[in-house]
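The complex appears here minus one protein chain, its other protein chains still in place.
Order as written gives the chain letters A and B; numbering starts at 1 within each chain.
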Amino acid sequence: MIRVENLSKSFYHQQDESKILIDINLHIKRGECIILKGISGSGKTTLLSIIAGLDRPSKGKVLIDDEPISKLPDIFASKIRAKKIGMIFQHFNLFENLSVYENVTVPLIPSGLPLDDIYRAVDKSLKVANIYHKRSLVASRLSGGEKQRCAIARALVADPDIIVCDEPTANLDSQNSILFIETIKELHLMGKTIVIATHDPLFENLNFKSRIVPMFDGKIDE
Amino acid sequence: MNEILFSNQVIIYLLSESLLFVLLFIAFVVSIKIVIKWDFDSFSQKQFRLEKEAYLVSTITIFLFIIKFILLIYFVFTIDSLSILIAGAMCGAGVVTANEYGTYLLLFKLIIIATLILWFYLNSYDTHTKNYLHMKKKSLLFIAIFISIIFELFLDFQYFTNIDTHQPVSCCSTLFGQLEGANPLPFGLTIPLLLTLFYLLYFLTILTLKTNYRVLYIVSNLLFLYLAYYAVVYFFGTYIYQLPTHKCPFCMLQSDYFYIGYIIWGSLFLGTFIGISDALSSIWTTRKYIKNSRLVISMLTLFVVLSSIYVIIYYFRNGVWL
Partner (left out) sequence: MNRAFWYFLSLQLFKERSKHLTIIVISILLIFILSSVLFISSSIRFSLEQTLKPQPDFVISRLQGGVNRSTPIEWSDELFDIYGVTKVTPRVYGRYFFRPKGKSFLIMGIDAFEEESHKSLEKLIDSIDIKAFLTGNNMIVGEGVKEYLQKNFYNNSYKFLTPKGKFIDIKIAKIVPKETRLLSNDMIIMPIDLAREVLGYTQDEVTDIAFNVPNPDEWSNIEDKLLSLHYDLGVVDKNEVKKSYETLYNYKSGFFLIIFLILIMTFSLILYQRYNMVYSTEKREIGLLRALGWSINDVLRLKFMESFILIVTSYIIGIFIAYIFVYIYNAPLLKNIFLGGQNLQNSVSFIPIIDIATLSSIFLLYAVPFIIAVIVPVWRVSVTNPKEAML
């Protein structure tokens, strides 16, 4: 499903090279739930964004269904992002002045689908994420947990195979965090491949099958 | 100061052309960078930046095409309206030939439009590859377009600053009228022969479009374009004007003839240009074959039907040929 090969990422500030990721190899199978665990600065967010095709590596490659996403022209890369990957961000990243419904519609706009199909998909994912009852509310007026569920609905709307979460519980209270984990479990049971970058200890003992990949100083610490 | 330069339309035309050039220059610099430094397999920041800048070039080129197309029509329109200011000119024909630059300028404009269409084909092929296979070809073509536009801009200014409004110019009847004994048609053709070839080439073009003989298709398109020009000026035009002696490619652009010239010339040029670019780019990129056959067929058919219909209507109304 996802294959990370010899991946390195450096940032250059004038002449200084700072290595964020060093020679990472990772193989994630279909339906797996992967927890990238590490303190901040360990490179887990950078790895996550390269896997999701949001950033480019300095070396090596990421293959999604045998497609090297980091080196694809934008037209193809964005199609993979749209169809295969659902993103859930740390700060939820909703369009604050659009309604929940409109927010969830956004990823489907470039798809060129007929409007009826878009509405059907949006309704469905709103129900799965359990936010359907708040669909006409403006995003800025939602509580933290509701924003999270709106973000989940948005990530699910294109029915992607892969769900990528960046510090999903960092801005949630413990009750909502537990609810989130329940949702993740459901998604896992639906057969989605899930990659979560987090340092939240809640994810250490999940009641479903998952693999923890600890990261330290830009390397996978095994 | 030359009074031509104070015509509103000339000012606006020259301004738009010059401003457009600023934008083109930016795209030109990027294209040069791409030709020199493009390396798709590299993971360097420079390469990633170039990939983004390539989007700037294509954005500019799309805009360039739209504006150039509008400006071509605007140019023809302007030339037509200038005929009041120039002694002896009755339509655009006289104005274009008011100095030695006009005809070349018009030709250049058509060639640039044709090359831009070719660029679009390359671009669409390029964006359908997963490694920007044709990026360098595309950039080289853009550089060629840029150079032709430098010439065009030079001709623009030369042309408009060198129109002498007092020097009488010839009107279309002297430019295109038949001199005693001289045959204006190419290859020593006669009108019936020209028409036969005209229709034959039309069918040949449509036929070759459906087959895979790309070179033949290009040649037949070019020949059709060439002969169609003469057919319109020396035969179909006389039916549009309903006057056997009126032979002119410009008068039909005027309101007296309901601006029909814009549609006739537009469909001819677009049809053949698209056809040729389509085939050329598919040869150049070694791709299988031609995409927009329906567009080409409908353009060319519109042209042929529209030209012929004037003749038929005239015959039905008057019971005789001109």
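Methods note: a contact is a pair of C-beta atoms (placed from the backbone, for glycine too) under 8 Å apart; a residue touches a chain by one contact, two chains touch by 3 or more.
Just so we're clear, the structure is a prediction, and the values are computed from it rather than from any experiment.
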item: Hidden partner chain, touching residue among A:53, A:168 or A:218; value: A:53
item: Among A:5, A:74, A:123 or A:186, residue touching the chain not depicted; value: A:74
item: Absent-chain contact - pick from B:38, B:74, B:257 or B:284; value: B:74
item: Per the touch definition above, residue among A:3, A:19, A:59 or A:83 touching the missing chain; value: A:83
item: Touching residues on chain A - with respect to the absent chain; value: 45, 49, 52-55, 74-75, 78-79, 81-83, 85, 87, 89-90, 93, 95, 97-98, 102, 105-110, 112-115, 118, 154, 158, 166
item: On chain B, residues whose C-beta touches the chain left out of the figure; value: 3, 5-9, 11-13, 15-16, 19-20, 22-23, 26, 52, 55-56, 59-60, 63, 67, 70-71, 74, 77-78, 81, 84-85, 87, 165, 168
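Keep this in mind: only the chains that are shown with their structure count from here on.
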item: Approximate Å spacing (C-alpha centroids) for the pair chain A, chain B; value: 51
item: Chain B-facing residues of chain A, complex; value: 12, 56-59, 71-76
item: Touching residues (chain side chain B, partner chain A) in the complex; value: 40-41, 43, 45, 48, 51, 55, 127, 129-132
